[in-house]
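Structure incoming, see below.
A single protein chain has been removed from this complex, and every other one stays in its place.
Letters are used for the chains, namely A and B, taken in the order the chains are written, and counting of residues starts over at 1 for each.
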Amino acid sequence: MSPLFALLRRETALAWGRGGGPLVAVGFYAGVATLLPLAIGPEPQRLAAIATGAAWVALALASLLSLDRLFERDFEDGALDLLTLSPTPLELTCFIKCLGQWVATGAPLAVAAPVAAIALGAPLELAPLIFACALLGGLAFAFTGGIGAALSLGTRRGGLLTAVIVLPLFVPPVIFGGGVLDSFGNDLPWRGAVALLGAYAAMAVALGPVAMAAACRNALS
Amino acid sequence: MFDFHYAAFIVPAFAITLAVFIGMIVLSLNHARYWRRRYEDLAARAKPPK
Partner (left out) sequence: MTMTWAPAFLSNPERFMAFSRWAAPMFGVIALALGAVGLYLGFIAPEDYQQGQTVRIMFIHVPAAQLSMFAYACLGVASFLSLIFRHALADAAAQAAAPLGAAFTFLALITGSLWGRPMWGTWWVWDGRLTSVLVLFLLYIAYIALRASMDDEAKSARAGAILALVGVINLPIIHYSVEWWNTLHQGSSIFAEGGPAMPPVFLIPLLLMSLAYMAAFGSLWLVGIRGEVWRRRAESAAMRAAGN
């Protein structure tokens, strides 16, 4: 078994197994989706108008949840030091860590997203597209989120700081993903928006690990 | 010429701008002065006058 695959298995298992894993993220997601109609009112028309947008914003928030443990756990128990010393470049290690995060929380959230959107009143035809967008957007959320998680290593208020750093960076994927679903729902051309979401995700996957590795080295120095 | 039309919006805009500028000036100068004094105190204590 190649060391990279072993690392991916380790990361996924850690993200999945410890502290409730995907159950926490999905539970949070369900909680937000439940609070929304309670705050807005149960009228189906009003809810249907915001269903996809609300589901999408809740997804962005839910993907913030387990970020603060992404590097922190390894930073505290010294595993990050060992990962830095290994022959694998730290950039690649960060890439694998985010990929594990995406498999363990992004994918379960992507399954939950269409359910939440339909419960809020989105049309059933939208479900496959919501799933695909949540999967693609989850990639962008995991890799930009990782930057915030790595930067707030060793700070006094890790979790909250990660959110403050990461939320402005979530603006493009939130806009593009919301745009796909909105355009599709209104019979407008939507493929361009998917391409934009994919482009942002690709950029996050390419550049995010560089920033994460730099931030991790800084925190360990 | 300004004739106080829309003064309810124009006056607060200028007042808030003025307040923020005063705040920036006071905070910057105070920060610089405080740390300058602190540094000079510490430097004087490190080298007692002969």
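Note that in this section a contact is a pair of C-beta atoms (placed from the backbone, for glycine too) under 8 Å apart; a residue touches a chain by one contact, two chains touch by 3 or more.
Because the structure is a prediction, the values reported are computed rather than measured.
Student: Which of these, A:37, A:114, A:179 or A:209, touches the one chain of the complex that we don't see?
Tutor: That would be A:179, which touches the missing chain.
Student: Which positions on chain A touch the chain that was left off?
Tutor: Residues 147, 151-152, 154-157, 161, 164-165, 167-169, 171-172, 175-176, 178-179, 182-183, 188, 193, 196, 200, 203, 207, 211, 214-215, 218-219, 221 of chain A touch the chain absent from view.
Student: To test your reading of the contact rule: which positions on chain B touch the chain that is missing from view?
Tutor: Residues touching the hidden chain, for chain B, are 1-7, 9-10, 12-14, 16-17, 20-21, 23-25, 27-29, 31-32, 34-36, 38-39, 42-43, 45-46.
Rule of thumb we're sticking to: only the chains that are shown with their structure count from here on.
Student: Could you give the separation in Å between the centres of chain A and chain B, each centre being the mean of its C-alpha atoms?
Tutor: Distance between chain centres: 42 Å.
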